[in-house]
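Missing here is one protein chain; the remaining ones are kept as they sit in the complex.
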Amino acid sequence: MNPTQSLIKDLAEKYGRKRENLLPILQGVVKQEKYLSEYSMVEIAREIDIPAAEVYGTATFYSFLEAKKMGKYVIRVCRTITCAMKGKTQVIFAIQDMLKIKIGETTPDGRFSLLETNCLGWCHKAPAMLINDEVYTDLTPEKVREILSAYMKKNHL
Amino acid sequence: MANAYQLKRADFVFRNENDYEKILSKTLKRDKQDIINELISSELKGRGGAGFPTGLKWKLTSESKSEEKYVICNADEGEPGTFKDREILSKVPYKVLTAMAVCGHVIGAKKGFIYLRGEYKFLQKELNKAIEEFKYFCNEIKLDFDIEIFMGSGAYICGEETALMESMEGKRGEPRNKPPFPTTDGYMGKPTVINNVETLAHTFTIFKYGAKKFYDLGVQYSRGTKLFSVSGDTPKPGIYELELGMSLQDFVYEFGDGDTKAVQVGGASGFLVPRKKFKDAAIGFKGKLTGISLPTGGSMMLFNSSRSMFNVLDNYLEFFREESCGQCTPCRVGCQQLLLGIKAVKRGDKPASYLEKLMRLTETMQYTAKCGLGQSVANSFSSIVGNFREEMIY
Partner (left out) sequence: MPNKVNLSINGFSIEVSKDTTILDAAKELGITIPTLCYHKDLCVAGNCRVCVVEVAGQKRLSAACATPCEEGMEILTNSLKVRNSRKHIIELLLSEHNADCTKCYRNGNCELQELASEYKIMTQDFLELVPHKNYTIDAYSPSIIKDDSKCIRCQRCVRTCAELQGVNALTCSHKGDEMKITTFYEKHMREVVCTNCGQCINHCPTGALVEKNYIEQVWEAIADPKKHVVVQTAPAVRVGLGEELGLEPGTRLTGKMVAALKRLGFDSVLDTDFTADLTIIEEGTELLTRLKKALVDKDETVSLPMATSCSPGWIKYIEHMYPEYLDNLSTCKSPQQMFGALAKTYYAKARNLEPENIVSVSIMPCTAKKFEAYRPEMHDSGYRDVNYVLTTRELAILIKQAGLDFDRLDEMKYDRLMGESTGAGVIFGATGGVMEAALRTAYEIVTGREVPFKNLNITPVRGMEGVKEASIKIENPVEDWAFLDGVELKCAIAHGLVNAKVVMDKIKQGEADYHFIEFMACPGGCLGGGGQPIPTNPEIRQKRMEAIYAEDGDMPIRKSHDNPEVQKLYKDFLKEPLGEVSHHLLHTKYTKRERF
């Protein structure tokens, strides 16, 4: 059994093999592998015995269940109104500048992916972003550079 | 009258009362019907935005016959400009858990879920701790009620109750046809109470202080307090608990930056109120005696005169174009048409009169969309274009 198969098997053991367990399993695979590959979707379908098309259709509905290969750290910058008003564009420029990637891209070393996302629920501390599950608020270009520097160092360890 | 300052602050939801064990034990001893009656007499209405009477919801579900029933706490707080539920779950989770357990007791459910939006995953760990502690206490008092967290994965529409249930069932979060309603056919087709986080927190207040205390706050048809998420051009963004029924004018006195041009009440799916209508706009549910009344999930976004209303609307419509579930025609295609339409008018590709055609389309969207969210996505369009038409054109 390859790592993906055993991951899916473990997740199915943990959450169950019914249709209502699909989301937690998908989330578990994304957590580990950062995205849902064609292979992992087929294996999930096999494991819980539902059509592969259903897995694909369900997964693509949810913006956090990426079907495209993502970096180790997925940066999601909020683009909704208050963040847009309070300077998310500058924040994104700063990130793009630092990582040399555009929105939707992943750094060649596979460490960072940059995405925009809809309201994160931090409008009173806009602009906000997520790096994986961590929240960062009241962002400025300076602050975001500091945050990313820390991640880059962490990554080098 | 003009400057009468009427904003009434309150402090119930976040008042840290380490007595949930007492309240839970006390409430569980009460007659179920009695609890329902108390909720009904409090006139508490759903705080997610739709405003369905909470007591009635519990009553209907308690009357549905089924071996299995569920309580769901809707923590899929996705409406732009809303962030109160996150705060409740991080500061006073036990109030929500207590309310869920009481609800389970009243309707005959042994299982509760908190549907937590994916964006709030960082809350999961602490919340699970609170749940563990809570379950331990339930065990002690021999209450058979289990609560677990179900994580969302980034889909605004899952805040719609039936979409949320579809999502929990492992499917695409597409709203269902209603009827049937969750009170008879909810999660897994079983009778289900689904309440917003804040609604549940208010029931705790009611259980603790009695319905009268709650009822005495607010105004007719809009009783009690409400959490407001204040953001945008304001010197004091944050979460505030206020009595319902205030006028928008009073709100702006308190939270505006002195240059408030408009307030978006109720998030991207809510209404934009321009300065000239502040004093006529009351925040509450239908039936306020004078002026317009605006039900709300508590999102209050302030815009000052430096903001282009075109950009604001463009941002909202981008949001909906993406976050519509896409199943029904008026919402899926309507959102695209509204978005591309204002751009076309701005560019001059379409005449200004095209805005009127789009205004009529917003009516159709409101009348015909399948779910409550689809019916309200065009509110921002109609209120922004209705009040700031020139900004759309020039």
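So that you can tell them apart, the chains are marked A and B in the order they are listed, and the count of residues begins at 1 in each.
We adopt the following convention: contacts are C-beta pairs under 8 Å (C-beta built on N, C-alpha and C of every residue); 3 or more make two chains touch, one makes a residue touch a chain.
All values derive from a computational prediction rather than experimental measurement.
Contact with the chain not shown here comes from a single listed residue; of B:Ala50, B:Met151, B:Leu340 or B:Ile393, that residue is B:Leu340.
Interface note for the absent chain: among B:Lys95, B:Lys190 or B:Arg321, the touching residue is B:Arg321.
Listed here are the subunit B residues that touch the chain not shown: 155, 157, 172-173, 177, 179, 320-330, 332-337, 340-341, 344, 350, 354, 357, 360-361, 363-364, 366-370, 375. By the touch rule set out above, subunit A reaches the unshown chain at residues 38, 41-42, 45-46, 51-57, 60-61.
Here is the rule we go by: only the chains that are shown with their structure count from here on.
Touching subunit B in their complex are the following residues of subunit A: 18-24, 26-27, 57-58, 61-65, 79-82, 84-85, 117-126, 130, 133-135. Residues 77-83, 86, 117-122, 150-156, 167-173, 188, 229-233, 237-239, 264, 268, 299, 301, 307, 311-312, 315-316, 318-319, 322-323, 325 of subunit B are the ones touching subunit A in the complex.
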